[in-house]
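For this depiction, one protein chain was excluded, whereas all remaining protein chains were kept in their positions.
Moving on, here comes chain A:
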Amino acid sequence: QFLLADRFHLKSTAAEPWPENATLYQPLMDDQILLSDHASSLSVQAYLRMCGLPIQVVCRYNAEYMSPSGKIPFIHVGNQVVSELGPVVQFTKAKGHSLSDSLDDVQRAEMKAYMELVYNMLLTSELFVQWCDDATAGEISRPRYSSPYSWPLGNILAYQKQWEVRRKMNAIGWGGKTLEQVQVYEDVNQCCQALSQRLGTQPYFFNKQATELDALVFGHLFTILTTRLTSTELAERVKSYSNLLSFCRRIEQTYFEDKKLMKD
């Protein structure tokens, strides 16, 4: 996944310790950020807190365009700018912080598989509900996305984003379909079922220690549970698994006790 040049680059940053002023950038909390972006941002925040690395969260209306990959969130550490959870995990590993060192190869492969599951099912469903469902897109996503800009720029950017997401959905075969047709909620249900089974009665997914999978699952499930959409179906699917609910509550209490996480 990484080019050789990136590896050398990361090696050279290993020597510098984690600075106090490391910052994470995301869109504006109250009026702008959407469910999928908030979930990704919360995942990275949870991961860094689990590693014990201090991070400040700064909201910028142009965070998406500031990001080197165009995706939220990104962190600014010293001179480096790294975006998305995968690269952030690699980046912290190069600095000597890792949550998955104690896993053996089989477990690590399993962890990667479950993370892929979350990306393919949960994140894709979130994006579909946000942008391809006309009701949600018109009442929530487009108004929020365009809120920092004046007319008509906000509308132009919101429609551009909508077309971009719909093109991606076309590529995976979900294009042009309604919520019922693509069985989005079924997919979410299946994903939660798989996660719930893996978690069982354990406190975390692997051993007694949090890993990046815990951070990712927490980020998405917590956001789904606490974000108001046009319908509560998405949240209902998650709520039906009680061990996932208590998992979210536990992570919130353990790692986010100093911070008010609920938005809206």
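Here is the rule we use: a residue touches a chain if its C-beta (ideal position, glycine included) is under 8 Å from a C-beta of that chain, and two chains touch if they have at least 3 such contacts; residues count from 1.
One rule holds for everything that comes next: contacts and distances are computed from a predicted model.
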item	value
Protein name (UniProt record) of the chain left out of view, among "Pre-mRNA-splicing factor 38", "Fibronectin type-III domain-containing protein", "POTRA domain-containing protein" or "Integrator complex subunit 9"	"POTRA domain-containing protein"
Candidates A:Pro54, A:Pro68 or A:Gly176 - the one touching the absent chain	A:Pro68
Sole contact to the chain not displayed, among A:Trp18, A:Tyr119 or A:Tyr149	A:Tyr149
Selected residue (touches chain absent from view) among A:Leu157, A:Ala194 or A:Leu245	A:Leu157
On chain A, residues whose C-beta touches the chain left out of the figure	60-62, 64-66, 68, 76, 81, 149-151, 153, 156-157
